[in-house]
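What you see is the complex with one protein chain gone and the rest in place.
Coming up: chain A.
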């Protein structure tokens, strides 16, 4: 026990021995607390809104619609529309999109071995923006803005990846450069479309680019939730390998992880969820960059915990921001604006105070 003070380094807990050092119970506990916060944030967000409805009415409506208690026909039509068809899908979509962006952000940061990477790094956002703008300006050709956004978002990443691939390898630097090149091409094309668009289409493009949940429908929920959920599970499954990958390609190989294969799988999945999220609600900044950092600050860098906690923090953050977006003023504020305004100071704080310990 006297060895404790050897070399001036103190053990945190003198009684801690052997295998207890490796215990993860505390971290699972924190994950559970995040889950509780997420649940209550969603529950409170349901009650808040421009149109005031009491707590009991809100939950009576939900229970009736779920067929658990009461009957939908007895609930007021107005309440039913607001609660069941507007607020609930909107909150569910915030949860899904927040989880999607934050977990794919964690994945991209691990893969690229860079804590300042966000899910849009490979050009998915500018590709999706171009797709959406095309759909808005030429509605007769591209009937669905969402599908067009998704196609071009994926196309952009595919192009960046192809551009970066040389001799069977995809070095990170060229991959990021590829993303920058493709991103700038699509941004230029979006500008071109804006220039050509008429006033109402221009307005719609600008609004789409800022991102928002105001058009959320049950259909969006049914499309995004399963995709995001399954992708999230796959990313979580790969989280230990992601730890290894963040040590570098050669070490990954020496530890039995095929870096090319694993990276291809998880980058594809992370891109897929990002594209789904972006095409559904537009470009929402910061969540994918910030939440993995917050998760790492609380739980440490082990991706087995970073990915689920970042996902939940992302959901909580978007619920809060979206609730602010729809309640702060009488009209809607695009949620992208709020996430940036709230997010930037947080990142400044990280940079000034935690920069050393967080970024090594």
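One rule holds in what follows: a contact is a pair of C-beta atoms (placed from the backbone, for glycine too) under 8 Å apart; a residue touches a chain by one contact, two chains touch by 3 or more; residues count from 1.
Simple rule for what comes next: contacts and distances are computed from a predicted model.
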Exercise. What name does the UniProt record list for the absent chain among "Cobalamin import ATP-binding protein BtuD", "Fe-S oxidoreductase", "3-isopropylmalate dehydratase large subunit" or "Cbb3-type cytochrome c oxidase subunit I"?
Worked result: "Cobalamin import ATP-binding protein BtuD"
Seminar exercise, completed: Only one of A:38, A:209, A:228 or A:244 touches the unshown chain, namely A:244
For this session: Identify the residue among A:114, A:217, A:327 or A:340 that touches the chain left out of the display.
Result: A:114
Exercise. Among A:301, A:314 or A:343, which one is in touch with the chain left out?
Worked result: A:301
Problem set entry | Absent-chain contact - pick from A:78, A:192 or A:255 | A:255
Exercise. For chain A, which residues reach the chain that was dropped from this view?
Worked result: 3-4, 6, 9, 11-12, 18-19, 21-22, 110, 113-115, 237, 239-241, 243-244, 246-248, 250-251, 253-258, 296, 300-302, 304, 357-360
